[in-house]
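What you see is the complex with one protein chain gone and the rest in place.
Our next item is chain A:
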Amino acid sequence: MTRFTVNGNPTQYQLAADTPLLWALREASNLTGTKFGCGAGLCGACTVHVDGVAQRSCQISIGSIEGTYVTTIEGLADDRDHPVQVAWLEKQVPQCGFCQSGMIMAAAALLKTNPNPSRADIRAAISNICRCGTYPRVETAILRAAELMRGG
């Protein structure tokens, strides 16, 4: 079966059960904010949340996540007001922007489990690749998002 909830909407895909979640989201649900970057779980451009945990959607088949709750960048917040998105704009993080949905989803998941991460925590947790080299701002923006979440 291929039934689960995507951004709050109960969804059943009429696609082969081995279809990676990435392609179902992009090409059946037209949720194109999640990006294809490598197809091998190496770059993180396709990162989404499955039951709140950051996952590389190119590595998960839709048949394996029956009954879960999937959140994509489109479902992260209304009005792009998630603290990570707010911090991202404040620090002007993106350049080309292609990896940024996955980067933001990875950062949001990190802050859920570790609301006060150190720089070392961030470096250990964020393994997404950004070819534009936004890493220094990614690090700063995650620290800022943590501050915003604490009410600062």
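Just so we're on the same page, a contact is a pair of C-beta atoms (placed from the backbone, for glycine too) under 8 Å apart; a residue touches a chain by one contact, two chains touch by 3 or more; residues count from 1.
By definition in this document, contacts and distances are computed from a predicted model.
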Per UniProt record, name of the chain withheld from view ["NADH-quinone oxidoreductase subunit I", "Carbohydrate ABC transporter permease", "SRPBCC domain-containing protein" or "Xanthine dehydrogenase family protein molybdopterin-binding subunit"]: "Xanthine dehydrogenase family protein molybdopterin-binding subunit"
Sole residue of A:Thr5, A:Thr19 or A:Ser64 that reaches the chain not shown, by the stated touch rule: A:Thr19
Residue among A:Val70, A:Ile122 or A:Met149 that touches the chain left out of view: A:Ile122
Where the missing chain touches chain A, by residue: 15-16, 19-20, 23-24, 26-28, 30-40, 42-43, 45, 72-74, 76, 80, 85, 88-89, 92-101, 104, 119, 122-124, 126-139
